[in-house]
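To start, the structure itself, in structure tokens.
Every protein chain but one is kept in place in this view of the complex.
Presenting chain A:
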């Protein structure tokens, strides 16, 4: 019994200590960030956190954010929601009501961002979603939600264009999709786009979230003899699918995977198997923009990111940092922390950042970005579209 009491006392004491240590400082802008720091989505959550941290540190090093001539320090309040969407919703409410966050960054991905946006909308707290792209997130008629990813079809359309123009022999398409909001939406768009280009969709399969063996789907895929395999999922899913495809000897002319290959971890985990895998993402370090934000140019952002983390930033990290930069620009423009005024500044925004041109459509989703298509060539992702930042031609397999 004594032991139980000791454990209880220790837990209570730790809890009280931790909650009192976060005393609120003066002149601070609090941004609440619910993130999946543990659980299945933790790789993505940690990436987003890196982007936010880089923004906050850069802003604070430059003296903070000027609001009506007065500098405010940025404080990001992180709460882990363990990759569990209901908990993300709960976190959003806690950040607003208990932690008194002035603004919010949405949780990771389309599903959680959509679920949590209801809370920030009800409280009228401007929320920037750094990793939510599906139209369904923004078509709810909400006024306080803004997203830095263009709709999903902006990833699919250039790809189908390149492939169908590049090799007329590519006829049969097999689609394998993670049964999740973003990834399923991409697969449905791919199916539609392929049909529109006169390609034959010979397989359209969904796999459950958390699937650890794709053998049966890939056996079916091998039977369908596709020229083009289009697989969607997050990084862990796609690494597994790529390896199992190799195990079963499925080697199509074109292999497209979204949204894993944009990450360096994908190339590291799959090695030579990553070669010629094509993908598209909302941003790539090879793009070049001259921004008015705190980072300035894309090169300067890349350099700052590499200096801090020793890796090249990927689209999720850049988007997270951009979300911060965009919020900062809106606050400075509004000259106040009043949520409604900052919301109006976001809605009216039309400028260029290191991330690209930023202008939000009527639904709050960004409309000004042109997402690059890229391919792993020689172990590195190279941009093949758009023409302005193109580094190499698309390579077809045999």
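Note that in this section contacts are C-beta pairs under 8 Å (C-beta built on N, C-alpha and C of every residue); 3 or more make two chains touch, one makes a residue touch a chain; residues count from 1.
Criterion: contacts and distances are computed from a predicted model.
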item: Protein name, per the UniProt record, of whichever chain is missing from view ("Na(+)/H(+) antiporter subunit C", "Amino acid/amide ABC transporter membrane protein 2 (HAAT family)", "Thiamine pyrophosphate-dependent enzyme" or "Multiple sugar transport system permease protein"); value: "Amino acid/amide ABC transporter membrane protein 2 (HAAT family)"
item: Options A:57, A:136, A:265 or A:344, residue touching the unrepresented chain; value: A:136
item: Contact residue for the chain not shown (choose from A:54, A:89 or A:170); value: A:89
item: From A:29, A:181 or A:329, residue that would touch the chain that is not displayed; value: A:181
item: Which of A:114, A:172, A:214 or A:253 contacts the chain that the document leaves out; value: A:114
item: Sites on chain A contacted by the missing partner chain, in the whole complex; value: 1, 3-4, 7, 11-12, 14-15, 17-19, 37-38, 78-80, 82, 84-86, 89-90, 93-94, 97-98, 111, 114-115, 118, 122-123, 134, 136, 140, 178-181, 183-185, 206, 208-209
